[in-house]
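A protein chain is absent from this complex, but the other protein chains hold their places.
Going by the order they are written in, the chains are A and B; count residues from 1 in each one.
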Amino acid sequence: MVAALARRLGAGRIAVAEDAVQHALLQALSLWPFKGVPERPEAWLATVAKNRALDLLRGEVRRAALAEDLVPLANPTAENDGRFDRELNDDELALLFAVCHPALSSEMRVTFALKSVCGLTVPQIAAGMLSETSAIAQRLVRARRQLEAADVAIEPPPPEALPERAETVRTAIYLMFNEGYSASSGEALVQTEFCVEAVRLARALAAHPMTMSPASDALAALLALTAARLPTRVGPDGVAQLLDEQPREQWDRGLIALGLAHLAHSARGDELTVWHLRAEIASIHALAPSSAETDWARIVSIYDQLLEVDPSPVAQLARAVAVGRADGPDAGLAALPASEDSPYGEAARGVFLAELGQHDKARVHFEKAMALARTEPERRLMEKRRSLP
Amino acid sequence: MAQYMLLLHQVPNYDLDLPREKMLEMTKRYMSWAESLGAKGKLAGGEKLTAGGVRLVKVKDGKPVVSDGPYAELKDVVGGYFVIEAKDQAEAEAIAKDCPHVAISAANWIEIRPIESMAEMRAQAAAG
Partner (left out) sequence: MAQYMLLLHQLPATNAQLPPDTMTDVVRRYYEWAEAMRQKGKLVGGEKLAAGRVRHIRMRDGKPLSSDGPYAEAKDVVGGYFVIEAKDDAEADAIARDCPHLWNATNWVELRPIDLMTAAEAPRAKAVG
């Protein structure tokens, strides 16, 4: 594990990697007498080591702006050193495939992967999978029981078994990215480490001969194109910036180029997956010089396709916002799904009403949005929207 | 969310001469504070420690040796502890300030110690 991490950090940092990671591992182990052994000790230790390596990576190179954290992603480095062996040479990816076991349902696999490999907490997983914390906890218990009953070992599967598990691995990586891009709890809006890891994993997935596929490329495209917007995600006032407000010249050009390359590569063959659709939307934003000059009508039609396969409330809401941009606030209001407890839904309603000059009604919805906010960053965003003209 | 230990310091045996009703009243104050904390999901543990029966184990000539603790001669002892859940140090302090222990006697004080966890250690590593 240390050798693999040292490889990622680069030849000049091996000694530092070994010492610091070993120290972190020992520190973590010193908790075991008091807390007992964690559920999955190998995965847990792997996470500790990986986290320490990430901290080192961030600390060592003095990086002032968020954008600089993303530089290693945009530049091809020695990590994907072209070793096309049959085995997955990425430890974390191997672990992800190992836990996405066919003995479990898709939902269980994703939940299990997010917990044991990606390092998400149960509440974070619940937020990402639009579920309740208790349901997720129960699902994890059932997953373990099923694995025990099926008497399967959690280990990297043979290369032939990889394609079949790939979709659940993709979903887990996507949800991990989302949690990093829009944290479901806590003081910070963004947790860069999740985004960085997810992009890395998606690219590793797209690069490996046994897992490369149009869908993997599309996922890598989606995540790279979205991560490109991270430098402008949070404004100078510390509040989230909406797409129209983000200064697009600060978007990461390298990641956009990378994303577009993956997108082009994903167009080979005739497979069209949800990843393709989402990546396409992300590319439209990435290439548009401004919000006003965005082809919103095209975005609406892609959401129409997306909703046929994945009718999620999040997608419905995003489609309604796009309709509002393409056809005006009346159409946008009509396209909004019936109220559920979403601060973003209420805020969207407020924005459309304000555009129609109905400021008093708009205010009611903005107040509701603030009340429904689940995190402090969310609340501050809703507060800001309320005070916009 | 993080956990903190509140060590309840006091003068040894300060409550030995108190009449029974006073003792009960004090116990009730601690208990109702603990209950309300528990109702908010912020209490993770706690115990009262006996005044007597203290023993110390030290290494002498490479061997562990048990001896009676000099409890009565000390100026300050730990009379008990609580383990609480708080989102950060500031909240832990607010909770501790509310604990009846400090109000009961001017010689009482509370020591707050963060409990080690993975999140703790990462925060320390990132800061240092």
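Throughout what follows, a residue touches a chain if its C-beta (ideal position, glycine included) is under 8 Å from a C-beta of that chain, and two chains touch if they have at least 3 such contacts.
None of these values were measured; they are calculated from a predicted model.
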Displayed chains that the missing one touches are A, B
Filtering B:22, B:87 or B:113 for touch with the omitted chain leaves B:113
On chain B, the omitted chain is touched by residues 3, 5, 7, 27, 31, 34-35, 38, 41-50, 52-59, 62, 64-66, 69, 78, 80-83, 85, 89, 92-93, 96-99, 102-103, 106, 108-116, 120-121, 124
Note that chain A touches the absent chain at residues 19, 22-23, 26, 29-34, 36-37
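Here is the rule we go by: only the chains that are shown with their structure count from here on.
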Note: in the complex, chain A contacts chain B through residues 24, 27-28, 30-31, 34, 48, 51-52, 55, 59
Contacts from chain B onto chain A in the complex sit at residues 116-118, 121-122, 125-126
